[in-house]
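Each remark here refers to the structure printed beneath this line.
With one protein chain held back, the other chains of the complex are shown just where they sit.
Chains here go by letter, A, B and C, matching the order in which they are written, and residues are numbered from 1 within each.
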Amino acid sequence: MRLLRRLRRGQVLLLLVSLGVLVLMMLWKPYALIEGLQRGGLYALIALPMALILGVVGIINLAHGEFMMLGAYFAYWLGVYTGLDPLVAMIPALVAFALLGAATYLLTIRRALKAPELNQLLLTFGVAMVGAEFANLMWTSQPLKPHLSYVYSSMTLGKLRFGAYAFVYTVSAIVLLVLLSLFLRRTRLGRAALAVGQNPRGAKLVGIDINRTYLAIFSLSIALVGAIGAMFLTRNSVFPSAGSPYTMKSFCLIALAGIGNLPSVVWGGFGLGIAEALVLSFRGYGGWADVVFFAVLVAVILGRSYRRQTA
Amino acid sequence: MRIARYVPYLVGAAVAATFPLFSGAYLEQVAGATLIYLTLALSWDMLLRSGQLGFGTAGFFGLGSYAAVLLFLNVGVQPFVSIIFGGIVAGVVALLLGLAVLRLRGMYFAITTLALAGIFAVVLRNFPSLTGGAEGKMLPSCIFSGDTANVYWLILVVAVMTIVISEVFERTRIHVALTSIRNDERVAKSSGVNVFKYLVFVFAVTSAIQGIAGGVYAHVFGFVSPEGSFSANFLLLPLAMALLGGIHSTWGPVIGALVLGALSEYLKLQIPYGHLLVYGAIIVVVILFLPQGLSGAARAWRGRSHAARGAR
Amino acid sequence: MSLKGKRMGLRVWALAILVVVGVGLFVAADEGTIKLGAILPLGDITGAQASKAMQLAVAEINAAGGVLGRQLELFIVDDESKPDKGAAAVDLLATVDNVDVFIGGMSSGVHLGELPALKKYEKVTVWIGAASSLVEQAAVGLDWYFHIHPWDYLQGASYVQGWADLQTQYPLIKISKVFWAYEDGAFGTSSFQGSLVAFSNWLNSGEPFKSALLGGGDYRSVLRHAMDYDPDMFVWVGYAADALPMMEQAAEIGFTPPLFVGSPPGWPADFGTSPLAEGVISYGMWAPSIKDVSPVSQHFWDAYIAKFSEQPATYFAPLGYTNVYVVAEAIQRAGTLEKQALITALEATNYASPLGETLTFTPSKLIAHQGFRNQKILQWQDGQQQVIWPFAYATALPRYPFTGK
Partner (left out) sequence: MAVLRTESLERRFGGLVAVHDLTFELAENEILGIIGPNGAGKTTAINVISGLYMPTTGRIFLGEDEITYAPPHVRCHMGIGRTFQLVHPLVDLTARENIMVGALFGRNQRLRQARKTAEEIAAKLDLEGIDRSVSDLTVLEIKKLEIGRALASNPKVLFLDEVMAGLNSDETKAALDAVRRIRDQGVAICVVEHVMSVIRDLTDRVVVLDGGTIIAEGPYSKVSADPRVIAAYLGEEE
């Protein structure tokens, strides 16, 4: 986890360039910018907890999206029985999914840490399958979504009319990034996690309890993604396979950012969201939005590897 | 002693070759589909032996399907020719892309191959006049008119060919090259291994195998579509099979594919609603308790029983 | 490898053979029944509910003395929404379970993979799913093949008729300009292509979107393009997961076309509870409210809930029920399971279905035995789906225009 330290110089330049692009887009395609930031915010928000696990524990958690899906169901049924708004349900979801994450870690992941690396991939694949199928058996494949009138409130700015609520994803992604960065730099556990992520053996030598760190980070990540599931539910339907596309999206986004680089997950998410929204904003080219996602991904990864090799 | 070593292989080969003679259409159908997955699992593992985690299996499978079907429909060649063409297209595309993406390692390579597979699907979907767009293309008739025994034998030939290629990889200098690249790429390079050449070669060969499997699948079931031919099933199931069976060997993925193929069908019939839950749980339990996969566990068990008998 | 390995292999084979023989014996012992083999995606609510409705129908028929004095036996195999699994299911049902008739069906993609297998056995097949006209092309010339679900182009033609009738009946409704938002997979795309042909006298425009089912769920750019187009009618073709978010995003940008039409295969359970649902038109074959005008539908509804303690949520439930009844009645009429007699009897089908309409088989563009051709135009009114066309089954008057409130 190199995190913020790497950020300084290059990022300032990047920030200026992006600001310029944003201003241009605001004039040219304002909706693509607004909606791109919103959908990109959702991508980034969901990807952050996965980046945390990948960066510290070193596991590609293929069940990531499934935990989000279960979080959405949790919020839905809590709402049905107690009338709690999904956004409020995020708090109990944090607790419940921290426990679920801890249980998952203790029962499965921990026992596979010493096994060959790819076993953990298959393990989380199995967990994902169990999670999705559990939801299917409990609640069928029929989508569920509560009615919430605030999610379609809109704002008018001059001639522009756009949804205001969806910025909750954009804002949450940035807030979560800041909180996670503070956590990783300022707290004992966070610093331990950083050390473990960089060099587990070295961390062990300086007396960090690796197993406890992994447990904490895994639980934290699942707690977060469970709560994010509740937030996801405010604007999306939940159904058993609702999560799995987001596992792939998150994984792509983290690869785009580079492992351990949390800020780039957020900026990358915004960038991809805006790029997609831009393509979608042209009539007749909407079918190519997926290619944009993948093409940007491949280009960035290849570009970075090329730069590294020549540098 | 030497002959005894080959007995299990001969028995296996005999059973596999004569399978349709003592089983019905249903088992042939199940076995055929399992062998397709086996081919994918084994080819995925062959690339993994170089240390490269490929997520493009479904992509090259779909590419081969489309290439075979489009050649068959537009040029009217023999199905077999079109299947081989599907393999060639997948292999050549992999070769060209490999020149660019094989500088990547680890999850960056994995995610890039996954993205490329996604790009294939979207591009094919966006040229409806050639590819039938989102609906895909249908073949006027299936290969062997759907006769399951012949279909089984065709797939068996592809699977056996893949096993043979895998064994060739295991028994020649390719094995030493790939293992050294996987264990330590710098050591391999400094010892004279042309790492890039080997990676491109393996990537192209395994992708071509996946393309052939795709072509066969398309001809057996008679259609291609972006959703069907590029389904994540063709990535995730082979991956699970290889890992469960035991990676970095020929027989691990083979055993894994046979076991999981049979298991999924068996569970489905026993537990119509919710079999995937059990299937997923079994994967979790097996990988927790047999970290080396089924073949690894079998090796360890055999090693122990050898030791117990005082052999060696 | 040692002898140990070989012995283990033998044991596995012995076990496998035992299982196969065991299954075979079990089946053989049950000679007296008439066997229906159903293939459905049990992991999806459509297939799960269709399978339950089939069990309901079989239980009812058996309780009433069965068919030709014999009991019906229903074999259900999951196709897992995979063509290879579907094809294997056909072979299993045909060769191991020796079913007399094939029923079931959902996805076209799976069915395309099953058809080659079905063609090998040429058993009477009565299918409730697979609407793609690609399937029709694959089923050309099969005299034993009966298809109940309307083909995509039939659905289009049906709506053409429906909207013509509605415009004549209610002159306030005027449609000349339509925008289609369709999910970018096979379902939405073929539906859009068919609509372009069917509604050639309208001014049509359309754009694909990525369904929430496949990880999409942001429709705002499409909705904005639709808004710019200013259509008399806006139709979205997607899945249930798209339904509420679509309405919310339309409300968010202030898009309120006079007619807001959704055409998913099923609706989310709680769609009606949203105020945004009010006035939304939907396409479909069935809605719970049909029970108010159809006694068969009422009976089906009550019996289903009594047996499974859940409500039928998709039209595949009444379709599955219909599927079994149509076959059972045909066997009764034929008096035999002999193929030609059964085909003839099926051709004479005249079944008042829980979907409202009476089912008969007539030729479609390419095949000889097509069942339903008409869809229904429904509207969400006060949280319920009401039928507004065909007028024969109408349960309510249309409300016009859509206000988005």
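Quick note on the criterion: contacts are C-beta pairs under 8 Å (C-beta built on N, C-alpha and C of every residue); 3 or more make two chains touch, one makes a residue touch a chain.
Model, not experiment: these values are computed from the prediction.
Remark: the absent chain touches shown chains B in the intact complex.
Within the complete assembly, B:Val187 is the residue of B:Met161, B:Val187, B:Val285 or B:Ala300 that touches the hidden chain.
Seen from chain B, the chain kept out of the figure touches residues 172-173, 176-177, 179-180, 182-184, 186-195, 248.
We take it that only the chains that are shown with their structure count from here on.
Hopping across touching chains, the smallest step count from chain A to chain B is 1. The geometric centre of chain A is 31 Å away from that of chain B, both derived from CA atoms. One inter-chain figure worth recording: chain A and chain C are separated by 36 Å, centre to centre, where each centre is the mean of the chain's CA atoms. Multi-chain contact residues, meaning those touching two or more other chains, occur in chain B at positions 125, 273, 276. For chain C, residues that reach two or more other chains under the stated contact definition are 43, 48, 184. Only residues 48, 53, 100-101, 103-104, 107-108, 111-112, 114-116, 118-119, 122-123, 125-126, 236, 239-240, 243-244, 247, 273-274, 276-277, 279-284, 287-288, 291-292 of chain B touch chain A when the two sit together in their complex.
Chain B contributes residues 4-5, 7-9, 11-12, 15, 23-30, 32-33, 36, 125, 133-136, 138, 142, 145-148, 217, 220-223, 225-228, 231, 233, 262, 265-266, 268-269, 272-273, 275-276, 298, 302, 305 to its touches with chain C in the complex. The residues of chain C lying in touch with chain B in their complex are 1-6, 9, 13, 16, 19-20, 42-43, 48, 51, 76-78, 80, 82-85, 87-88, 90-92, 94-96, 109, 112-113, 115-117, 119-120, 132, 134, 137-138, 184-186, 188-190, 193.
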